[in-house]
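Note that this complex is displayed minus one protein chain, with the remaining chains in position.
After this line comes subunit A, so read on.
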Amino acid sequence: MVHFGAYLFQLLHYFLISSGMLKKYRVLPLHKLQCLAIVVDSGEAVDTLRIRNLLRWLSSIGVKNVILYDMEGVLKRSESSLRRWLDLTLTFYDSSPLPNQDKMSLEFLSYSDGKEAIAKAASFLCSKYLEDNNLMGETREPVLSESDIAEALRIVGCSGPEPELLLVFSPIRCHLGFPAWRMRYTEIVHMGPLKSMNYGAVIKAIYDLSKKQQNHGMLLNLPPGVSIIILPT
């Protein structure tokens, strides 16, 4: 009973948010959101109408960079049609006096961009290592760093930004194999199945991110506007 009551309250909250009745959600601060990832259950990813609605919501909020991920690559197969639809339908206007049509950027990922990509990167690095040894005529000890892996991922075509926020649309509350290399400090919010997607819930997730302060394991009291960037070793 308590859980049902909490669920109803949450629905009411989302309704109030999406209707614009709650002032603090009307204009979302997006300074902390450079990139947003959407993880969709592959079984639901075929529902391109809902995917388009979701993209429309994100565009109206002002999100500029979106990663779309599902494990089996269903969204990748819909990439061309979604991009065509995006070109025809969505425009993004910034606040400058002259309207500047800036399209939302989309990146499509699947399981092959995660663990398999790291395997490809490792294979590339090892091949390069052997080639370098042959060229130099000597056998060095292999030494790898995070930067090496990151660069190798770029070379094999599987690099990209780490999203600040990852919304999971799935009955399952897990990230379904989203590329491990790209989610060190990503906030993960489970939104439920795609068929139950809720505009107010999306707004709330983005708003809550704007209020987060991540200390990345350190204990520092930073003044507003100051952030720490952890560089790979």
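A few notes on this one:
Here is the rule we use: a residue touches a chain if its C-beta (ideal position, glycine included) is under 8 Å from a C-beta of that chain, and two chains touch if they have at least 3 such contacts; residues count from 1.
The rule we apply is simple: contacts and distances are computed from a predicted model.
This complex has a chain not shown, and the name its UniProt record holds, of "Centromere protein L", "Very-long-chain (3R)-3-hydroxyacyl-CoA dehydratase", "Alpha-1,3-glucosyltransferase" or "Alkyl transferase", is "Alkyl transferase".
Of the listed residues A:G114, A:G160 or A:G200, the one in contact with the hidden chain in the full complex is A:G114. Across A:L30, A:V46 or A:A122, the residue that sits in touch with the chain not pictured is A:A122. Mapped onto subunit A, the interface with the missing chain covers residues 42, 71-73, 110-112, 114-116, 118-119, 121-127, 129-130, 139, 141-146, 148-149, 171-178, 180-181, 183-190, 214, 216-219, 230, 232-233.
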